[in-house]
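Below is a slice of the complex: some chains, not all, each in place.
For reference, chains read A and B in written order, and residue numbers begin at 1 within each chain.
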Amino acid sequence: MIIVLKPNLPKADENLVLKEIRRLGYKPHIMRGVARTVIGAIGDEAQHPSLESLRVLPQVESVTPVQKRFKLVSREAHPQDSTIRVGKDVVIGGPEVVVMAGPCSVESETQLMTTAEAVAKAGAKILRGGAYKPRTSPYEFQGLGVKGLKLLAKARKATGLPVITELLSEDHVDQVAEYADILQIGARNAQNFQLLIAAAKTGLPILLKRGLSMKIEEWLLAGEYVLAHGNRHVLFCERGIRTFETYTRNTLDLAAVPIVKKESHLPVVIDPSQGGGRADLVAAMCKGAVAMGADSLLIEVHPNPKEAWSDGAQQLSLEGFSKLMGELKPLIAAVGRK
Amino acid sequence: MIIVLKPNLPKADENLVLKEIRRLGYKPHIMRGVARTVIGAIGDEAQHPSLESLRVLPQVESVTPVQKRFKLVSREAHPQDSTIRVGKDVVIGGPEVVVMAGPCSVESETQLMTTAEAVAKAGAKILRGGAYKPRTSPYEFQGLGVKGLKLLAKARKATGLPVITELLSEDHVDQVAEYADILQIGARNAQNFQLLIAAAKTGLPILLKRGLSMKIEEWLLAGEYVLAHGNRHVLFCERGIRTFETYTRNTLDLAAVPIVKKESHLPVVIDPSQGGGRADLVAAMCKGAVAMGADSLLIEVHPNPKEAWSDGAQQLSLEGFSKLMGELKPLIAAVGRK
């Protein structure tokens, strides 16, 4: 930690700060600058109680940590790219750009089967579909629950596509894990640490969406919860952050792709559907994501978006999805992936 | 809902939109303006499937809801102020400004007892203390758990102060409800709807913190989850929102006080400790909160903030708290409360 002292401090006050630093288990190292005295507190920030509390001392102007707080998710800990295997054949984080597609919510057998077959045919490798839905209002459709999970399993059997679906309750872990190939943790639960720990223990790959106003460091630390509980299969999914802009529902932070790939060894997924909340922006966002190095795309597709039971405005039609897959091909080739 | 059509639309396209509106259970009503044609879709927005999906139609420029989405929490549903009774004698939402105080985390019997006695003496009416702590990093102190809950019960017995503590897992509901007088739902769980439902079912008062980037409408709807599950005892607690400013950890949105009191009948609590993340701003924020009509304050107090195991930089000392209580008195009188 770096502790900056207030200017013109009497010696006695300085000593008081030094004493506190030592008492908390660090070795202080003084540097006298032109305008400020700075103390480097030497010691492992992860082992000792945090020095940040020293901010309450009237002698202290600021306290700045030096170490990164995340470890197991970091590139430092694991310099090579990690790959995540899903089902038998799909690998995320390798040369292939893996497309996950399907409806926002599972609504009916017909709706899901039609979509699953169409997205498989168009080149998707994983089927998405919500069985439990976190909805802003208690009066909105909350998902088909276990009935939806069973339909997803049926669609997997019919198409061979592994399935990703959202987990939103600790009480559902066993049930959802029975049917899913990837557990999705939604943006609103991105810092629901108990849910992350429960999900980690299943051993299944976890797709961790970035919270609505989550700093990248916090997102990596949420992933760290999963790795620290013994599960190395984490996918970081950027889905738009909340800003002042009202044209789109969220602002998709595509720079998260190169940043997370620089700081971490784990794959990065882009969700362009939540990312803008508008179907007409999905294609452009997918293209940007691929060009910037995303390992995977998570795209909402519905046979009839205007009748969707949730988030119709952001779902592609089957034709729209198929057309998009064609448009992405030359870009995927141009960045040297497949 | 109000549907605005794109300009210069052929009649056939217009009819297509009208047909969809009818099919979704609404009665369309056309208004031809100078630059745009607008359709009012008449029907209960809470009963019918949402029309917002019509945004995917190429003929539609925008869709705007007309009804408010929250009901049970609204002033419309309950014009008088609601009061929430805590323990035997404390009433929040009435003429008294109720102060809740105590340490961020319960750390030890000495720490808690010392604090509880000091805050009671200074005029606090409820004791706060975290037994389970949601921490950004898995390597940070996660709370004493059930041992902390037992210490809180002991402090309640010694001082007579009812206890508020955080609930952060569906799996802890029974345990925490056994010891707490108010269940606190933290900012990171503000849209953890399953936790809200589980908490609601205990029948205990729920203090619902505003999420880090939660719109007021979303916050009210999260409260609606609690009321819709049969528990009318909700306290809305503003604790700062996330903005670009880096001087403070959060930006305390004090306008939330008059806004929530206008839109809802439920009491409003201000948390100045999380609100700025800096002990030196707590006093000013409490004064602003009281002046603007807050019903209650939730203040972090520690016998030795610089040694606190969590969030030391934002906790008041016992003396600081006592001094603040004195300073608040004339302001509380000036706004006609006690």
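Just so we're on the same page, a residue touches a chain if its C-beta (ideal position, glycine included) is under 8 Å from a C-beta of that chain, and two chains touch if they have at least 3 such contacts.
The shown structure was predicted, so the numbers you read here are calculated from the model rather than taken from an experiment.
Novice: Copy number for the full complex, please, knowing 2 are shown in place.
Specialist: 4
Throughout what follows, only the chains that are shown with their structure count from here on.
Novice: Averaged over CA atoms, how far is the centre of subunit A from the centre of subunit B? Could you give it in whole Å?
Specialist: 25
Novice: Which subunit A residues qualify as touching subunit B in the complex?
Specialist: Result: residues 20, 24, 46, 49-50, 52-57, 63, 69-70, 134-140, 168-171, 188-189, 191-195, 211-213, 218, 221, 224-225, 228-229, 242, 278-279, 305-309, 311-313, 315 of subunit A touch subunit B.
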